[in-house]
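Handing you a structure now.
And now, chain A:
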Amino acid sequence: MKTIMMPSFGADMAKGEVAQWLVKVGDRVKKGQIIASIETMKGLIDMEVFDDGVIEELLATEGTELEVGQPIAELRLVEEAMAEPEPEQQLEPVMIGQGEAEPEPVLPEQKQKLLSDFPIESDTQLANTLESNRKQAAAELKISPAARSKAQKLGLDWGQLRQGHGPEGAIVLADIENLADDIAKQAMPSISAQEKLSPELSMRQAIARVVSLSKREIPHYYLQLDIVLDKAQSWLTEHNQSLPSDKRILLNALIYTAIARALLKFPDFNGVYQDGRFEAAKSVHLGNVINLHKGGLVVAAIHNAQQIAAAEMMEKLKDQVIRARDGGLRMSELQSATVTVSNLGERGCDSIQSIIFPPQVAIIGIGRQRSVPWIVNEKLTVASITSLTLAADHRVSDGHSGARLLNKINSLIQKPESLV
Partner candidate 1 sequence: MSADTANSNKPAKRQENPSLTYREAMRLAMEEAMLADERVFLIGEDVGNYGGCYAVSKGLSTEFGAQRIIDAPLSESGFVGAGVGAAIGGMRPIVEVMTVNFSLLALDQIVNNAATLRHMSGGQFSIPLVIRMATGAGKQLAAQHSHSLENWYAHVPGIKVLAPATVADARYMLAMALADPDPVILFEHVMLYNNSEALPQPEDCPEMHQAALREEGTDISLITYGGSLGKTLQAASILAKQGISAEVIDLRCLRPLDTATIFSSVEKTKRVLVVDEGWRTGSLAGEICALIAEHCFWSLDAPPQRLCSIEVPIPYPQHLEQAVVPKVEQIVAMATESVVKLDTAQ
Partner candidate 2 sequence: MKIAKAGRVAMSIEDSKYHTDKPHMDKSHLHYLLKQMLRIRHFEEKCAQLYTEQKIRGFLHLYIGEEAVAVGVMQTLSPQDAVLATYREHGHALARGLDMNKVMAEMFGKVSGSSRGRGGSMHIFDSERRFYGGNAIVAGALPLAVGLALADKMQGKKSVTVCFFGEGAVAEGEFHESLNLAKLWQLPVLFVCENNGYAMGTALAISESEQHVYLKAQSYGLQAQTVDGMNVVDVEAAAKQYCDAIRRGAGPHLLECKTYRFRGHSMFDTQLYRSAEEVKQWQDKGPIVKLQTWLQANKLLSSQQLQQIESEIEEEIEGAVEFAEQAEFEAESDLCWALYTEKEV
């Protein structure tokens, strides 16, 4: 069983109100599913669940205001749901004899149904095990109130510390401050997290920390390829002609789709470099740099971008920009990018030599679309191009494979019909 707490969506969020439950007791939920709408001082925020399971109990009624960290619901984790052969009412309503309240034993088919309802990925199981180990460790760990409240303010999970430097290994304030530094150093996604969670670390400071770390530690190399867009553009014009304006695809979406698909073939550019070694990601969580009106930027991940067609990519990009500017991004979007795309084309720049957001190992830049003299078959023509740039971590990859990546992207863009 897992107790779901009132989530903290920001450092300055002390409490939230359960505005609406989107699930009821007995509902099966999947990781990432939105289970409630939480009213905060900043407005409604979707609350997602981070485990597969069955909603066992809703501890807070709609309209209840709870402090961050207060129990809000009980979730029966998927393994438990299988391990405990209790009949689930939502599965098969079982008639129970008049005087007898004995629960029916679960039939093998029901078990099977449960299993089939919850496709289990091995990494989910692993994650759950790690989570429960971590929780147990956390329960035994001592932490000072100052450290605890600092961690809460920063939105840091102090359970990841094995022990602190206080008496009896207690975690003290200095441990949390160190942890905060480490995390700030780690990744751009955590810039976003910092921005949301910590009033003490301004976004600018956080960015400063991350880019300094990146430039200090990551041996960057840079490649550029100009890509002709005429074919893609004309294909898009035709494609969009029959569509209502809100369904039309912009060139950017096409390029993002191409990038995501290309990256799947070049794992050396998609993953994280931590503790002296690189770990490739299984999926492409494409981080999209979104400039905020108020200044600063956030990186929002488009999960499993390699599976997404251009039309859907278009929807996601639009949705994310709107939510980012309303402060409505989810934690999972803010923390899980495996590679980043930075598009400065709209700002009128020809190309961008980006800085990698650690612990990622690559960032791809898109410059503005522009018309240039272009030689085709020894003849001068006019072409519409964009400059695609790659900044990559030389510890992980070489220019050779970087060049191949850019060319792969180009070849995909030249076949726009394959991207929808």
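Assume a residue touches a chain if its C-beta (ideal position, glycine included) is under 8 Å from a C-beta of that chain, and two chains touch if they have at least 3 such contacts; residues count from 1.
Per the selection procedure, all candidates are chains of the complex that A comes from, given by their letters.
Predicted model only: the values in this text are computed from it and were never measured.
Enquirer: Looking at this complex, which of 1 or 2 sits next to chain A and touches it?
Expert: 1
Enquirer: Would you mind writing out the residues of chain A in touch with candidate 1 in their complex?
Expert: Interface residues on chain A, with respect to candidate 1: 144-149, 164-167, 172-175, 177-178.
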